[in-house]
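Up next, chain A:
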Amino acid sequence: MEATPGGFLLVLMLVVPVTGLLLGFALGGRLAERMALWLLPPGLAMAAVLVAGLLHAKAPVVAFVGGWAPPLGLALRADGLAAAMLLTTALIIAAIALFARADYTTAPGAPEARAPLAFWCFLLALWAALNAAFLGGDLFNLFVALEMLTFGALALACLDGKATQFKAELRYLLFALIGSVLYLLGTVLLYGAYGTLDILLLAEAARADAPTIVAASLMTVGLLGKMALFPLHLWLPAAHAGAPPAASALLSGLVVKASYVLLLRLWFWVMPAALLLAVAPILALLGAAAILFGSLVALRQARLKLLVAYSTVAQIGYLFLMFPLVAGSAAEVAERAWTGGALQAISHAFAKAAMFLAAGVIARALGHDRIAELQGAARIAPLSVLAFGLAGLSLMGIPPSGGFSAKWLLLQAALDSGQWWWALVIVAGGLLTGGYVFRVLSAAMQGRSAPIFPLAPVDAAQERVALGLAVISVLLGLLPLGAFGLVLIGR
Partner candidate 1 sequence: MIFGVTGAALVALGLYGLVTQPALLRKILAFNLLGGGVFLLFGVVARRGAVADPVPQALVITGLVVAFAATALALVLVLRLFQITGAATIAEDKTPP
Partner candidate 2 sequence: MNLFLTLFSGAAITAGVAFFIAGTVALLRFPDPLSRLHALTKADSLGLGLIVLGLLPWAGGWLAALKLILVWLLVLLAGATATQMIAEHIRRSEPPP
């Protein structure tokens, strides 16, 4: 594949947030915040232009960094999936930045403080790392991107400096490091076997021989650990629930998706079809187990944030149902399943970000996040409870939400390809999701006989941001099907 015009856009999507981070760190104080906020519009614009360009040209955008073509050089590629994830990332980062202004602002003339500087720098850092992870065309370059992501996510999650956070994040770091090492072992075997780490070149050359099979298993296990697929989910609930709300939203909504997209690239591009056919049912089985287990555990949680975190464990499971439905199916069915999987990744990103932000607002207003004592929450923070409910609709798969479209497409693909048992899992997961969402809502909607006052004033702007994300996750279901054609470009 040749480099295409417009490739400079891909480079800029990496370089702009990185430069912002470096300058923000060096200048410090209020300027770090300014830098992050200034870069939101150009970042959003770049992602939007990229998506528009892709829809117009119906072909991926490719850049060879430094003009060196693979296998020697590194390629950045934006296919439809990458472009959709980049736009999702830009929107959620922007929303989180607006949400976090209330928590991490530095007044003019005030001395620099720890948490604000770290937050704004690492927001840009994560943005750059996510862009690098979605655009990377080389497996080792993607390794570096994943490490950037881990470091950034870790720093944001520890921002409150609490011992529980340090403990949870250490566990996350250990899982992530083992995951990285396994992934790296795979890359060395692939390089030894094919003399390149470029995804498209590997796709042309891949054979189903011993080194490739070992590499695929190691990399898959490593990535599953990083994205916490059952039974490697042990680190996720504490790490995601313990972080500050803005960080939780980023971690649960976006960071796990980077490993997911990489896993898709590994299996649907690099690996030969015969291997994929053998592995797809196993991945889907783990996904199904994650859906049922995660939802059941979420139902039994006493704390709101942990419930939302276990919901992530379950929703990640849906992403894996797509593997057997795409692999080996007729083109039309495969397209439907692929679109459903991608849409699930995107709508979950918006919905989960909204949920964590809303849960953060509620928890701060009440001074706790015990579900049994949420009475009156709807009166103190009505928009947040509404946002939680709307996001919940999307997670359950109630029409017309984005989650509904995603699950409906997967369901159809399951029935059309004669694999009805996955459809059962989808339906059961939806019912269980409904259970835990309504558990929260019914508690929050209950009035309380005594008047209730918020412990901390509720910031209306923060509530609106959470609601905005939830509304997007619902509106995704109303997008014409043509827009979903985006994620099929370059597949």
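Candidates were picked such that all candidates are chains of the complex that A comes from, given by their letters.
Keep this in mind: contacts are C-beta pairs under 8 Å (C-beta built on N, C-alpha and C of every residue); 3 or more make two chains touch, one makes a residue touch a chain; residues count from 1.
Computed from a predicted model, the values in this text were never measured in an experiment.
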Numbered candidate touching chain A, per complex, among 1 or 2: 1
Residue ranges of chain A in contact with candidate 1 within the complex: 72, 140, 143-144, 147, 150-151, 154, 158, 161, 163-164, 166-167, 169-171, 173-174, 177-178, 180-181, 184-185, 188-189, 191-192
